[in-house]
Structures are given as C-alpha cells and as structure tokens.
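Only one protein chain is missing; all other protein chains are in place.
Showing subunit A:
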C-alpha cells in the first residue's frame, strides 16, 4: 500500500503539485487521470522517487521515502517495477536480455535460475517466441509486454505504468489492460497507472484519482465515475459524444 500525504512539488516558480493526499491499495489497479499539464507525470515520478517533493510524505507499506537513507532508497526501488510510456527497453539487448537485466544486476542467481525465471515471466505475458529478438524487431504491443515482463521479473511490491496503452490499437490496449490487472491480482501488488485512456478507466479502474491543476479533484471507482456529478470529471471523462451517450444509457438503465 502506498500512502501519499499532502505532497507539493515545484519547478522554479511554478507549483505543479499543490498538496495531494491519497492511498493506493495493495492488489488493486489504481489509475491516475487528468488533462495534460495536470501534474500526473510529476506525481508518478514522485511516487517512483525520481522527483523528491518539497513537502509531504510518501509512505510505502509504512516506510517514509524521505526519511530513508540512500541505500534504503535504492533497496526500495528494487521493489518497484515500472512500465514506461515508450517501453524504455534497452535497444542493445534482446528481449531475453532486457527481462534478465534486473536479475543480473541485483540477484546472485545462477544463469539457469535466471533463465527459468525469464521463461516464466515471458510466458506469463504471452511472449514465447521472442526471446532472441531485439526491441526494434517486435511490435509496440510486444514491446509493452516485454516492459511488463521486465517490471515483474523481480516480484515487485509496487508496479507503476505510465500510459501503458499509448500508441496501441484498441484490441491490444485491452489485452495490455487485462494483463496488468491479472498480474496485479495474481502477484498481489500495488499498481499505479497513469493514463488518458478512458477504456482503461472503465475496464480496470478499481480506484481512480482525477487530478486537475496539481490538485486532487475527485477519487472513486470505475462504477462511481458513472454516477459522479463532479463537472470537471464528467467534462474530462465524457468529452466524446460516444461516452456521453454511454453514460446517459447507463443512468437511464439504472433509473
């Protein structure tokens, strides 16, 4: 579980995060949504420890990040997995090399043990025949799956995903969403996803945090987002005519 309490982050004179507090629960897919410039990426980078907030506390299962020593912070980071927007796979390594990388860096496992673990996670993300391919030789969807495999290979306690569906076709996007949700529940990890994708919000948003101008505007579940009267949320989530109609139908059905 990650508990965030009143975090503030500025760059120069510009205050990006203006006091956000929330809780991301274990075993759930927690989604951060909001317009571009609302502070989502900065918030996610604060959660990852890439940015240090000027004020406030981020606590990972009771461990306050700001009070940890440098070594403790690095140890905590090894409990985190991250899926970047562009996958961020190492170009010079094969799929297998990318997934094996954290094991080689941080464990004392033998080559065969590492190979076994890599095979398990690649099979888990449905990538069986891509071991020896380089990132440039596989599709965007496959790259995302490799990134997920790399993120979970160390059995992380926390999984962070930045726009995991960007650049993917709707069918592949749903596959990636479902995969992330299955892994979250199967491995019982705290997953935080930064997304613009409303399909993801509806499908896997077990908890949704809506940010606006660096502040928490709303939070709830994918069920609650249908019913909310918060104008900022409805304007953002139901910006397309299709979603407006879907919402209308949902409300009419319930009435």
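To be clear about the criterion, contacts are C-beta pairs under 8 Å (C-beta built on N, C-alpha and C of every residue); 3 or more make two chains touch, one makes a residue touch a chain; residues count from 1.
In the analysis below, contacts and distances are computed from a predicted model.
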Listed names "CidA/LrgA family protein", "Phospholipid/cholesterol/gamma-HCH transport system permease protein", "Cytochrome bc1 complex cytochrome c subunit" or "Inner-membrane translocator", matching UniProt entry of the absent chain: "Phospholipid/cholesterol/gamma-HCH transport system permease protein"
Which residue of A:37, A:86 or A:170 touches the chain not shown here: A:86
Touching residue (missing chain; options A:78, A:115 or A:222): A:78
Residue in contact with the excluded chain [from A:39, A:53 or A:102]: A:102
Absent chain, residues of subunit A that touch it: 48-50, 74-75, 77-78, 80, 82, 84-86, 88-91, 101-102, 104-106, 160
